[in-house]
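The structure is given below, and queries will be raised subsequently.
Moving on to chain A:
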Amino acid sequence: MIWQIDTAMLLLVVVVALASLQVKDLLGAGILFGAYSFMMCVLWTVMGAVDVAFTEATVGAGVSTVLFIAAVFRTSRRTKD
Partner candidate 1 sequence: MTEFLQTGLTAHYNYWIYIILMLIGLWAMMAKVNLIKKIIGMNIFQTAIILFYVSIGAKKGGTIPILEHAPGHGHEYIMDAALYINPLPHVLMLTAIVVSVATLGVALALALKTYREHKTLDEDEILSHLSE
Partner candidate 2 sequence: MTDQYPSLILIAPLLFALFVFISSWFSRKPAFIMTAIALGLSSASAVGLLAQIMANGPLSYRIGGWAPPMGIEYYVDHLNALVLVVVSCLAFWNLIATRPDIERSYGDKAPIFYTLYLLSVAGHLGIVVTGDAFNLYVLLEIAALSGYALLAMGNARAHLSTLRYLFMGTVGASFYLLGVGYMYIMTGSLNMLDLARLLPPLYESPAIAAAFGLVLVGIFIKMAFFPLHAWLPNAYSDANSPASSLIAPMTTKVMVYAMIRICLTVFTPALAFKSVWFSNGMVWAAVVAMVMGALFALTQKDMKKMLTYVLISEVGYMVGGFWLGNRLGMTGSILHIVNDAVMTLCVFLCVGCITFRTGSTQFESLKGLSRKQPYTMAALVLGGLAMIGVPPTCGFYSKWYLILGGLDAGHYEFVAALVFSSLINIVLFFRIFEIAFFEPYGDMHGDHYHGPPHEKIQDAPWSMVLPLLVVAVGLIVLGLYSGSIVTNIIDFAIPATII
């Protein structure tokens, strides 16, 4: 693997994780969490863990995001932090 790409991916993962926690809108937070899961999935593919990456793509980026959006839809998008 190419370590420059690897490092860039790792940093991007951290940035997206922080963004999903800091954004002041829960719907946005849910979608950014989906993006975080997808970044993670790409990272694991790079490391050769294809089965784990596949699961994360379907579970983390797919169903989890839908569940978050459903929960936000049923509650409120407002958040203080």
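The definition used in the following text is that a contact is a pair of C-beta atoms (placed from the backbone, for glycine too) under 8 Å apart; a residue touches a chain by one contact, two chains touch by 3 or more; residues count from 1.
In picking the candidates, the idea was that all candidates are chains of the complex that A comes from, given by their letters.
Small disclaimer: the values here were computed from a predicted structure and weren't measured.
When the candidates 1 or 2 are screened for touch with chain A in this complex, the one that qualifies is 1. On the side of chain A, the complex with candidate 1 involves touching residues 3, 6-7, 10-11, 13-14, 17-18, 20-21, 26, 29-30, 33, 36-37, 40, 43-44, 47-52, 55-56, 59-60, 63-64, 67-68, 71-72, 74-76, 79-81.
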